[in-house]
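One protein chain is absent from this view; the other protein chains keep their places.
Up next is chain A:
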Amino acid sequence: MGYERQIDLGTPEVRSDSTVTCTIDGRDVTVPAGTTVMRAAALSGGSIPKLCATDNLKQFGSCRLCLVEIDGMRGTPASCTTPVAQGMQVHTHTPRLEKLRRGVMELYISDHPLDCLTCSANNDCELQDQAAAVGLRDVRFGYEGDNHLGAATDTSNPYFDFDPSKCIVCSRCVRACDEVQGTFALTIDGRGFASKVSAGLGGDDYLSSECVSCGACVQACPTATLQEKTVKAIGKPERAVVTTCAYCGVGCTFRAEMRGEQIVRMVPWKDGKANHGHSCVKGRFAWGYAQHQERILSPMIRESIDQPWREVSWDEALTYTAAKLNQIRDRHGRNALGGITSSRCTNEETFLVQKLVRAGFGTNNVDTCARVCHSPTGYGLKTTFGTSAGTQDFDSVEDSDVILVIGANPTDAHPVFGSRMKQRLRKGAKLIVIDPRKTDLVRSPHITADFHLPLRPGTNVAVLTAMAHVIVTEGLANEAFIRERCDWDEYSHWAEFVSQERNSPEFLSPVIGVDASAIRGAARLYATGGNGAIYYGLGVTEHSQGSSTVMAIANLAMATGNIGRRGVGVNPLRGQNNVQGACDMGSFPHELSGYRHVSDGAARALFEAEWGVKIDPEPGMRIPNMLDAAVDGAFKAIYIQGEDILQSDPDTRHVAAGLAAMECVIVHDLFLNETANYAHVFLPGSTFLEKNGTFTNAERRIQPVRKVMEPLNGYEDWQVTQRLAQAMGLDWNYTHPSEIMDEIARLTPTFSGVNYARLDAEGSLQWPVNDKAPDGSPIMHIDGFVRGKGKFVVTDYVPTDERTGPRFPLLLTTGRILSQYNVGAQTRRTANVAWHAEDLLEIHPTDAENRGLKSGDWVRLASRSGETTLRAQVTDRVAPGVVYTTFHHPETQANVVTTDYSDWATNCPEYKVTAVQVTPSNGPSEWQEDYAAQATQSRRIVAEPAE
């Protein structure tokens, strides 16, 4: 595809049941009622000059460039603010209009530098285009008058510059920040000629302001005032390829705008159905890691982990690895082997890794990093509703009246959806936040939570059961829905349980640490406030009762009838970009793709016929079981694609011991990650920019990932897995990932209608896509639950075994922040470190004072498992008794501190609750020092390849 700017219809789409027809420049056009003349003209193929209007912002009517003449109407109304009427006759180009427009343009240009030829936006500037469109030839006011040409450029943001001398004060940037992003970081200061755009308060620059660097203002700016630094450095793009962000579960689609093999910029794609043209700092700007100098591009092997790495050819690496794996299988049996798939890789790559494990290694020992994040979602939603996925699409939030957010921080972890949610909240939806921390949502510009329940970490089930108590005992349950859609006996058993006095808010309040009246209020609001939608994240799943909490959420939704239509539902906010997909693709040791248990003979038979091998009917090992078995000497080899279990999994010392006990650890990744310190084989991976495939986002939306440049390491990841399979003697011959998707569709009933041709034509598909739902399924469980009747499950509150006491009096909970991603392997290698250079420990002022701590001090953070050091940040975002940190940096090793307690049903680690003590410290802990020494030792690569 060549380079063309994305089409801008000037004003947003209007949804209406009725249409009107008008005539524009002699052409008839029929549009939804309420559509503006500007948009109607654009839809009919015409174009009206404009500057202050753009189609993702509400019309503003300030520039007066878009004037038109309308028969029977006096004057020259602005087309961006005038709705079409039936039979209206519009003229967009008349001598009178042209004269008026030239006059307007002249004023703009007289205060604008005339360095178009050397401007980085040359040929990609709306001001320039519009000046040409109105036929501006000369500026009568001269350029000598007052102007802003000398204003200094603000270069503080690492990704874009703000050059006020080029600003035409159209306020598109300000409106984008308000309306689209919802951060309200920009203002227009002053009036008339003196007015100018400024970030934050006087004296702030972009970096020090509230700006979160989402890029919406940059995209909205019609001039070179706000522009990506890369455009200045590289030049105007020559082609654009639409692809999907590889960071989070929102799944924003982008145009990768390229010049040769170089990315000039990533611009959110307006037709993207998950993001509708918006983005966050990660997807928009933090792709620099793809070319980072630390990327490993040649395969490497070594006999033991105390040796330095030796670079070898692909052939040697794969032959060596295959021989090792075959040997271990012969000696120790097939169950001594296993693999881990990645939620960062494509569906096709994930499918191949689990196929290699099941069909090649001959075992079900395959697991995925979703184990440590959303495995309880899989278990809980499958048990209650019958399918392991969220029930809604993102757009559904537009119809929500009450939004309940529990254990999630969408503005940081799922920013683009967070912005959508905030748009709805600003329009009046009510908000309940259940979170130990005062997250941004609790209070942000024009949004205040109606209820914030700052519960003690680990008491989610107690709070949800107390809410259920209120709903049932106050007669707020939706009995008609329950009778029709759920198993009544199971409901009655559950209702009897939640009604017990020991589940009342008053009884549980001391445990939860929240007033009973607030719990009652929140329950009443959710049950009676109209469409109620629940959004949750890792603060729900990463607990010893993660699965119970997911089921408790499902219980609430069923009890109130909040399921099966727009505006309601149960929505897990997925962490990594392809968590949903990795789970769908059969990455769990007990399930084949499409969540069919390995003991299901009919499902196994399908795979056995297609693959020509027997599938083990017994479940395989989960990651923690593999590590335990390795320590026992029963598990010897592992193929890990795109995961850093040493950093992301709990109880780092135990992970290290397990890995160290294995004979063959194969790491397939971009960088020598922490796990690679224990690896014998390193296979270089490719980035999402270098491969074809698909990702599935949190709304079950399957979206294309397209290769925008050749893999620097030579192969896409699926090709590496295929070559390893071939080296082990398997007859695999895929020539393109589309063939893998065809196989997935043949074997997976929920994917049977999915193929690349349709994805290319339709942009995306939401599974299930099959005979019953040929166009996919934005909303699930409309007429009935996937499992038949919805199942109420009794979720008794069982306190975690991790308890505070005199030695460890504080509760640590962990999370993530906007600019960094997961273990940070990618974002740490970008300029995003400007916002998060290190992990900090948030501690309440009272706890800090008791320990003589102030912000910036080094502290020792110790638990029963281990200790680490980091700097403190004193803040009342956390309650007294609670401390909080992120885990984006390996030096911190926050998981040295987390314990190996885990969810009872899925073994998802209990990251959100660890009893700790915090004391002043003056430097890194012993483990950090030992670890640093081991890591340096382990990362050596011999300079000359050995013979």
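Quick notes on this structure:
Convention: a residue touches a chain if its C-beta (ideal position, glycine included) is under 8 Å from a C-beta of that chain, and two chains touch if they have at least 3 such contacts; residues count from 1.
Here, contacts and distances are computed from a predicted model.
Per its UniProt entry, the chain excluded from the display bears the name "Formate dehydrogenase subunit delta", taken from "Formate dehydrogenase subunit delta", "[FeFe] hydrogenase, group B1/B3", "Phosphate-import permease protein PhnE" or "Protein SCO1/2". When the omitted chain is restored, the residue from A:Ser195, A:Thr528, A:Asn692 or A:Asn770 that touches it is A:Asn770. When the full complex is taken into account, the listed residue touching the unshown chain is A:Lys382, out of A:Arg39, A:Arg265 or A:Lys382. Only one of the listed residues, A:Arg706, A:Arg758 or A:Arg787, touches the absent chain: A:Arg787. Among A:Asp632, A:Glu710, A:Glu739 or A:Asp876, the one in contact with the hidden chain is A:Asp632.
The chain not displayed touches chain A at residues 335, 364-365, 382-384, 386-387, 490, 493, 497, 544-545, 547-548, 589-590, 594-597, 599-600, 602-603, 618-622, 625, 628-629, 631-632, 634, 749-750, 752, 768, 770, 772-773, 777-788, 791, 793-794, 796, 798, 904-905, 907.
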